[in-house]
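All protein chains but one are shown in place.
Going in written order, the chains are labelled A, B and C, and every chain counts its residues from 1.
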């Protein structure tokens, strides 16, 4: 189910300092949002796609398939923004008449919708670059370095670990129920799902006890102290990141000037 | 004729599309930078309050950490289960009501934030820049509504099942009402402004959620029943 | 029940089954052997349509499986599967309720459900646990409850993934005897996957050996274990008795007419040898 996690561990960028990857992803994400420009959005998508596919080695098919994941939200969201209702036909470039009103799209609506569409795709590609090149374990190590409280990072680490244990459990339970026709009808489906969720909950509750005992046996004293890999970095490695951002900012300013702030 | 098909197509799309997606977190890059910061800033006090309350409890009972971690992992897995439906399309429970009743709204702010972060990074549902907005709707407003509903119904001597049902259903629904408000504020309509926009977003993100909220309510009642008989 | 040229590729790209063909003998106990990750579980899940093959076909009663909702419903009535960990198969508060699950889903009249549940509990020897909560059961009892939960559907084929895993010695022999009894009384076809090599010659009629998603050997346990090099090549081993008899024969100058893998076979062979020498 969780492809992204699997590809993160396979990425050729896995050994790169995670902080560097986080800085690249977040800074470009920020510029992409700030620029609010189709050109910058498309460039962002291309740059991040190149990093992920060419440098990280994520199969291009997987990258494209993942880009389609948020598409349904995107299409609905963008259409909702673009389509408006008015009593006046003239505000729209295209409209239909229904229920005594005009439903249609205006020129500025189309423009801002297109803008938003590409901006969101560009932003998503930044998120994917990060998540397809940086395993969660490394990300948590960065959070720790960035002074996120220890308790928070420990909690996240435990949740991440046990998501996979419970997913596997839920999957087997679902299969077992399914093979006894638990999802053959709507009402039996509800009963089955409730039974699954409640036994999963009870198991997870018990698992807390069992884990605590196992940790105590290894000398747990209220702190999940583990050793962290030290990622060595040199400041020069941040030069490309700065250049990319400067380039995108320049493109943004230039295209604003060219289109009068429209795109 | 042409127009009718157009409208029909639009209506059909709005009816079916939302049901096939995950819990409708606002996706990465969808909100303008200003709103990302605003919602993030609004969420921070709640998350901090939750964090300090967790830290206090864990300090006294270290095992609470394991319990919260398992609750978090459980909630993540719960939200990936498919609720059966007549149409064959699938929706996913939010677990907002369930978590709020069991762990209280304070802890849910923190657990909600973590789950939303994992959903963004591991599943690409939601995003980093929209984390604040999504935490506000799903980790704060939803649980608060659910928790308050549960307490009020209980106080009014309502039956347990009704309290659980209303808490879960309203928690789910209000989560998406909040999402609609967030989207409407960020994208006011060219004609009619934010209110017109809100009508549109409510129609699409909240109204379609009504049957799903009822589903989640029923499901949560059944889960509570099963757990209490354990 | 039969699979032909079966291929299965997991969504992450792992090829779990590669051109596997085999047939399940009706009314017999068939073992599927193989080391961890050989594809045993994937194969078992193909039998009742949970895994839809990426290539090839699964046939039940000579007809290819129908993967429509209705077809699967029909199939799962006839082909029941018992998973390795009963804790992942039992959900309900009481044993009775849990066992009735499958029968209820068949939308049978209540009378009939009761009759079947009582019968399944009796057959698996857990009638006295009727009102107990499932979590208070011992591991062996849970295993029986899981089997009863499948028997209520009155299947023709009963599939069990690692049925003896986690049981103590008495539990193992009782469970295998129970399966033998069910197989004979109900004319069930029983299919088990197992690591427990020593039980195979004792309780199974036929064995398939899979390795890396392929079928590498088949035959009666006697036949399969008469190729020790092949068995070891794929990281399995002979039954311990079989191993002893092999060494006695190959290295220590004992002569046996045929391999022996069970205690009674070994006795016969050794007595025979004693008498002729």
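Basically, contacts are C-beta pairs under 8 Å (C-beta built on N, C-alpha and C of every residue); 3 or more make two chains touch, one makes a residue touch a chain.
A quick note: this is a predicted structure, and the numbers were derived from the prediction, not measured.
*Asks:* If I'm reading the header right, one chain is hidden. Which shown chains does it touch across the whole complex?
*Replies:* Missing chain, whole complex, touching shown chains: A, C.
*Asks:* Return the single residue from C:167, C:209 or C:224 that touches the missing chain.
*Replies:* C:167
*Asks:* If I consider the whole complex, including the chain that's not displayed, which of A:75, A:110 or A:214 touches that chain?
*Replies:* Touches the omitted chain: A:214.
*Asks:* List the residues of chain A that touch the chain left out of this view.
*Replies:* Contact residues on chain A toward the absent chain are 5-6, 9, 14, 135-137, 157-158, 160-161, 164-165, 207, 210-211, 213-221, 224-229.
*Asks:* Suppose we count only contacts with the excluded chain; which residues of chain C make the list?
*Replies:* Contact residues on chain C toward the absent chain are 35-37, 138-140, 165-171, 173, 195, 197-198, 235-237, 239-241, 243-244, 247-248, 252-254, 263, 266-267, 270-271, 274, 277.
Note that in this section only the chains that are shown with their structure count from here on.
*Asks:* Work through the pairs of chains, note which ones touch, and then classify the graph as line, ring, star, complete or other.
*Replies:* Looks like everything touches everything, fully connected.
*Asks:* Determine which of the two chain pairs, A-C or A-B, is joined by the larger number of C-beta pairs in contact.
*Replies:* Comparing A-C with A-B, the pair joined by more C-beta contacts is A-B.
*Asks:* Starting from the mean Cα coordinates of chain A and chain C, work out the distance between those two points in Å.
*Replies:* 43
*Asks:* For chain A, jot down the residues that touch at least 2 other chains.
*Replies:* Residues 195-196, 198-199, 202 of chain A touch two or more partner chains.
*Asks:* Can you list the residues of chain C that touch 2 or more other chains?
*Replies:* Only 91-92, 135 qualify.
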